[in-house]
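Missing here: one protein chain of the complex. Every other protein chain is in place.
Up next is chain A:
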């Protein structure tokens, strides 16, 4: 074997990643930088025009509707994430055992997760119908004043949140179940020998062992719920009076209905930044778990 042959750079491995690399560059890298570029342009349906600096961003921060969508999105995250984490943890603690009944029940609580947003919203719109929906029937049964869930400004986003919680609670539950099953059993045995009761072993063994999973699940849910779109679009169209309009809905409206591409691109960069902060936190938490990437 000659030295030239040994020293020759081996590019053949490159061929294996080439197909993915082409898709990655055309679908993610170029659109990402092109999108950042668009956010500094005066752009409309006919493509980018002139460079306008931060004008699109400045316009957004003076746009009452955009600021409202930011507020709504944070409110929605607050409405959903704590409930999802608590319910998910509660269900996981109750159904953590590997037994037939527990398996079936876990399967039921997880089942809504696999449905599409279209099906979920259709089901919940049918339930929230003012006069004849399931909710209205229940309210009448108890003699309460029925609420127009989807058209009441105080209730629209809460209704979307209720449907979302029903849709999403399976994932936190399963992540907590996986974490619970990794807690060594002898910890509990040792504690009970030392005379700890159930409450004490929950407080001093279960909760500390779950700490990282709780943080992780919270971050995953924040990132997910921050991207609220389909539920709000299909259940309330963002109404009434924009009370249930989210940031992503604003991007959709600006970018694909009003063709105000500059605003839409700027809004999507702001969303990206907010999600990036959460993603960074997730990266730090998962890396601390001792995984190597």
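Methods note: a contact is a pair of C-beta atoms (placed from the backbone, for glycine too) under 8 Å apart; a residue touches a chain by one contact, two chains touch by 3 or more; residues count from 1.
Please note the rule applied: contacts and distances are computed from a predicted model.
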Practice task
Select, from "Sugar binding-protein dependent transporter system permease", "FeoB-associated Cys-rich membrane protein", "Heavy metal translocating P-type ATPase" or "AzlD domain-containing protein", the UniProt-recorded name of the complex's unshown chain.
Solution key: "Sugar binding-protein dependent transporter system permease"
Handout entry: Residue among A:67, A:94, A:190 or A:284 that touches the chain left out of view
Key = A:94
Handout entry: Absent-chain contact - pick from A:52, A:158, A:183 or A:234
Key = A:234
Problem - chain A, residues in touch with the chain not shown (by the definition above) - result: 9-14, 16-17, 19-21, 23-24, 26-32, 34-35, 38, 47, 91, 94-95, 101, 105-119, 121-127, 129-134, 137, 166, 171, 174-175, 178, 198, 216, 220, 223, 227, 229-230, 234, 248, 251-252, 255-256, 261, 264-265, 268-269, 271-272, 275-276, 279-280, 283, 286, 293
